[in-house]
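Okay, so here's the structure we're looking at.
Every protein chain except one is present and positioned as in the full complex.
Take a look at chain A:
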């Protein structure tokens, strides 16, 4: 399936290669570079490229390209999903998936890649298993290793791969047994010029951090499970239980993982927590325009909206912007034409606004479309869909775990057209 993997950084250097079958020369990446050049923008590089002898399937993650070489027919999503899993693993191991981190830990990276694929077919991709095989680097361990000469490779052989629970390692022990769940909901919305909602839906995930000894068997139930329109599960969840009782029953992996992700359908009315008043205009035949936006709270369920940022991709003809914010600070990058306004919290008494003049390239025709505003915000302790965890029960172990649930609502792809 996957023949080789090349990691390429933004400037086009191949800084790591790994082959699972016979070696494929680096020059195969030239086809990729060609496509990259044609695409102009990194976002537009086609994920699947056909070359005379191979096919290249690539992903773009954290300013790195993961380019895999394929020789025969394979579902492209299979490869894409796997490459993302590789990137996730690096992230998990090194805290970031960057060129520097990979170069610093090249031996671990190699060992990981060796374990994750055999002859191009995925072998062990569960982080619990991998961590048993290859210990992630920590500062303490690297110090100890350099003194004692011991290594990152696990001394004991993992049992997880052989048991019924391939996602959980055996012999987990904690002094404090804790289980935390983060319910994170993101609002995807398109708001049109007049402020009415064109499209809105809620995308949620429940991320878990489970630190429980032994083999706990958990079941998590909701007050209102019917809200969840479409759910995807971590493999640990017993599908049948969910189908019949709408209860999430599972033996969790150890550590952090994504339990479920769900969607609350657009049929249900989605509350939009903020509104934007905007007036952006460019004068005909003059080199300036006016820019004025104000943000205010709406349907915020009594919670404060915080962490607001507004990002605007201004038209190419904009040379500079001269604005004054009543709150927060703004930056305008004249090269990429991106205006970023870091607002912070909304206080209803004094609504934050950003006003001022826009300098345009003289002589150029005025832009015909006003830029759309991308808004980010965060509301703590609120799941906008109204989803509520009812209870968490644990079976199979004797101790009493500490349990916690946190809710947060964020803006996802939240766009206001002007």
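Just so we're on the same page, contacts are C-beta pairs under 8 Å (C-beta built on N, C-alpha and C of every residue); 3 or more make two chains touch, one makes a residue touch a chain; residues count from 1.
Please note the rule applied: contacts and distances are computed from a predicted model.
Novice: Under which of the names "AP-3 complex subunit beta", "Eukaryotic translation initiation factor 3 subunit C", "Cytochrome c oxidase subunit 4" or "Ribosome biogenesis regulatory protein" is the non-displayed chain listed in UniProt?
Specialist: For the chain missing from the view, the UniProt record says "AP-3 complex subunit beta".
Novice: Considering the whole complex, which of A:76, A:195 or A:334 touches the chain not shown?
Specialist: If we include the chain that is not displayed, A:76 is the one touching it.
Novice: When the complex is taken as a whole, what residues of chain A touch the one chain not shown?
Specialist: Looking at chain A, the ones touching the missing chain are residues 1, 14-19, 21-23, 25-28, 30-31, 41, 43-44, 46-48, 50, 52-53, 55, 58-61, 70-78, 80-82, 84, 103, 106-107, 109-111, 114, 118-119, 121-123, 125, 149, 151-153, 155, 157-166, 168, 170, 188, 190, 192, 198-199, 201, 203, 215, 229-235, 237-241, 243, 249, 251, 258, 261, 263, 266, 313, 315-316, 365, 367-369, 371-372, 374, 396, 413, 415, 417.
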